[in-house]
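What you see is the complex with one protein chain gone and the rest in place.
Letters A and B mark the chains in the order given here, with residues in each chain numbered from 1 onward.
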Amino acid sequence: MAGVTFENITISYDSKVIIDNLSLKVEDGECFAILGPSACGKTTLMRALCGFKSLDSGQIHIGGKLVGSKDKWKSVAPEKRNVGVVFQDYAVWPHYSVFENVYYPLKKRKVPKEEAKKRALHAIEQVRMKGYEERMPAQLSGGQQQRVALARALVSSDQLMVLDEPISNLDANLREEMRFEIKELQRRTGITVIYITHDQEVALAIADRMAILDQKGYVRQVGVPEDVYRNPKDSSIYKFLGVSNFIPLERRGEGYALAGEGANEPFPCDVPQELRGAARLFAACRPVDISVGDDGPVKGFVKHVVYLGNLFEYRVLLGGREIRVQQDSHEAFKTGVPREERPCALSFRNLRFYGDEEGGTPS
Amino acid sequence: MRLLRRRDGRMSTRMFGGGFDLNRILMLVCLLILIVTVAMPMIMIIYNTFFYGFTFDWSMFSKVVFDPANVDAMWNTVVIAFWVTLVGTFVGVFYAWLIGRTNIPLKGLMKTLFVIPYMFPPFIGAVAWGLLLSPRAGYINKMWMQMMGTREALFNINSIAGIVFVEVCYYFPFVFLQVVSALERMDPTLEESARISGANQFYVIRKITLPLVAPAVAAGAMLILISSLSHFGVPAMLGFSRGIFTLPTKIYELINRSAGSFEGIRQGAALSVLLVLVVVVALWLQRKILKAGHYDIIRGKSMRPMLITLRASKFPLLGVCLGSLFVIVLLPLFIIFAVGGLKAYGLPLQLSNMTFDNYYYVLFSSQMARDAIKNTFILSISSAVVAMFTGTMIAYVVVKVKVRGKAILEMLALLPYSVPGIVLAIGVILMWSGTFYVNLYNTIWIILVAYVARYVAFAMKSSSASLEQVHYSLEEAARSCGATHLESLRDITLALIRPGMIAGFFLIFLPAMRELTTSILLYGPYTRTLGVAIYAINAEGNITQSAALSAVTILIIMLGNLALRFVTRDRRSVS
Partner (left out) sequence: MSGVALKNVTKKFSTRTLGEVTAVDDFNLEIKEGECFSLLGPSGCGKTTTLRMIAGFEDLGGGEIWIGDKPVSVKKRNLYVQPEDRGLGMVFQAFAVWPHLNVFENVAFPLRVRKVGKSEMDSRVAEALRNTGLSGLERTFPSDLSGGQLQRIALARAIVMNPKVLLLDEPLSNLDPKLRESMRFEIKALQRRFNFTIIYVTHDQAEAMALSDRMLVMDMGKIQQIDTPTNMYTNPANKFVYGFLGLSNFVDVNISDGKAYPEGSTGQALPCAIPATFSEPSGTVASRPNEIDLTAEGGFRTEVKARIFLGDYTEYRVDVGNKEVRIQSTGDRGFKVGDSVGLDFTRVQWYSRDDSVGDAERERRKVI
């Protein structure tokens, strides 16, 4: 069990700075997600943590011990950092069997044979690959290879595990199953896990705490998933965390109205203190928090009605923009499914307000 | 101090980092090796052609280039290469298409058999066809003359047409293999979508299949072209007696006639420059004419391509295939083994005329033959080992190491691919005959140096392919599991490229075994190779013995190929 601290980390490749003065603290025993869009630098951060990339400045500590520093002679070599890693492409060695793959770290750490064999078999069982010990990776599916990589990481270290997009290449069902298993594994063993991904669904489901990075590698928000999801600090985080609708509003006397074409429609809402008085704002809303019906405070126009089984999805024109609405199909049948190419009325819940649509400056 | 641009647009500075030293040393070592073995010989050729001592003198070059006999040789070279490429490409595409796209029976068998010429030394094929179709004594011609009661041969193999025929037999697999592979891996929906759009089978072939396969055809055709332009064995075996010369054989004749004098070698060098120019022009022309791009047409899921059902034409076409296999593969094999067992050449092929004497002679009595076998083995094995390790080291630098200037490394390593073997031989002679205080002439070492220079390219290509499959994350995973840098190289990288290295070994060992073009210029009284020995015995007139030695060579090569198949079959190795 070990916590991890990143202090003022700067990393660059050739002449480009990838990570700029980043600081993060991961608590001992927590499952911490680092969430960010592709190519934002999170993999670079992970490589620095594992020892494959040098730092331009700053320090990395694992379990209180200094492992990464801009001075080469102070940094600890990757093989001595005691970190279990699952790489994005699993990196399961094709010339070793499942057992040999999982056994390797124990051999390198000079664990006595009997003990090592026991631990390897136990890890294989923990990832539900019992019975596959003699198989070669070429005979395994993607999901099975990923589990081998997981088992191997488990025996590599009892203090820290770093997972880099480990399930992005799996199909939807397997993805869901595996993320649950990873979480269960972490809960049972109490190991610190740093999970790196661009998939916000996984991050929200699996993390005890999470950090959100933006396109340029700056940390925008850190917190518990529920908190981050309900209170995104700016609009780009809001958008990144899930399907979102942004409704432009204009100041109209004391209140606000829909901006854009079809303007002048008053938009009744409770704008928070710090944004009151702004000439223009955006109201952000999740599809599931909008109701479409015959009565409601705001008028719109239904363009498309899509049946998805458990849900209905509506595309509604509002103030010249198309917004997305989701409704449980059950309810829809009870109250009457809206018709395409018809006007409708909308009501909103859980609105959040932002000054702009693209996201603010880094903190 | 370096200037850096940050992601939010601001600039900052950074002290220069180190840690490149080991990589730089590695690269310099590789560069040195390549310069000495590959670049210097080339430079020596150009230098000696245009400089006498230290003065620029291009009189010899112009004299050599405008000599009518040499112009003749150049013309022959071009004409032969043109026809060989044209016919060989056509034949290769025809068979590839039959096997890759129709439901002709016996595909597996034919695929294996069609590849056999690929492993044959073409000059042994020339020997065989000489036995069959030489104007007076060739067995087929004799049979024909008897049957028809004439003194006119059916076909005179000692002609340009004969040379073209034999070269086509041994070079068409270049195109065949490329096109068969392209057809098999092509995404069938590319053709299916054309069918659904209203096109019948033939329209699809014309407008879709053939254009998409064109890059593979062009690649194969290019190989045929270079091989034919550079080839020595077949024109030598079939053309000398009638005074038909190509540039490679003319170079040899020049040097031979001058008994290895420096003047002779200089002239040879001049002709080499001419030959290289011809090769370069031919390549450029071909690239312009074909201008085929590179298409990504590999299929994803395992889908079976649509096969054309041959109806009435199935058995006639099968007959054509089997017939040509018989002619190309079986007939020459048969005649070589048969004549090797004859008491004297010219005797009718009956049991009463057979003997094991020739085989006994080449295997046990003839010192030259036994020396040749020994030399060839030593040379092939050692050059394969040296070239493989050197090639792997260079491949490692090119693929894995982040250092500037590796483009030069790659270029130098691959240069020998387009340089004719005989040219390389001359360069090696000029380089290693005392000019730099090292004289290897007439020793086995000079042949070794030439082989290594020639084959490093093969090893580098094969090791690069293996190394590229070893993604860096595989090594890093080992580091994260507690392995040191060295341990990860040993446990992971080396283990994963080992099969590729072994394949690379055979990739060099086998061609080296059947090589003639380079060693014909470099051999000394005790350093004959198998190719040279066969050639010499044949030139002396001991036809049956040369046939026997050819047969033995074929056996050795076939065994070598079997060993290669065995060693490179899919086991617990890289997927």
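To be clear about the criterion, a residue touches a chain if its C-beta (ideal position, glycine included) is under 8 Å from a C-beta of that chain, and two chains touch if they have at least 3 such contacts.
None of these values were measured; they are calculated from a predicted model.
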{"item": "Listed residues B:203, B:326, B:417 or B:472, member touching the removed chain", "value": "B:203"}
{"item": "Candidates B:140, B:169 or B:212 - the one touching the absent chain", "value": "B:212"}
{"item": "Contact with the hidden chain (one of A:5, A:21, A:215 or A:329)", "value": "A:329"}
{"item": "Contact set of chain B toward the excluded chain (per top definition)", "value": "187, 189-190, 192-200, 203, 207-208, 211-212, 214, 293, 295-297, 299-300, 306"}
{"item": "Residue numbers in chain A that touch the chain omitted from display", "value": "180, 183-184, 200-201, 204-205, 225-226, 229, 241-242, 286-289, 304, 306-310, 328-330"}
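Following the convention adopted for this analysis, only the chains that are shown with their structure count from here on.
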{"item": "Rounded Å distance, chain A centre to chain B centre (Cα mean)", "value": "54"}
{"item": "Complex contact set, residues of chain A against chain B", "value": "12, 15-18, 20, 50-52, 54, 56, 72, 77-81, 83-85, 87-89, 91, 93-95, 104-105, 108-109, 136-138, 149, 152, 156, 216-218, 362"}
{"item": "In the complex with chain A, residue positions of chain B that touch it", "value": "2-8, 12, 14, 17-19, 471, 473-474, 476-484, 487, 491-492, 495-496, 572-575"}
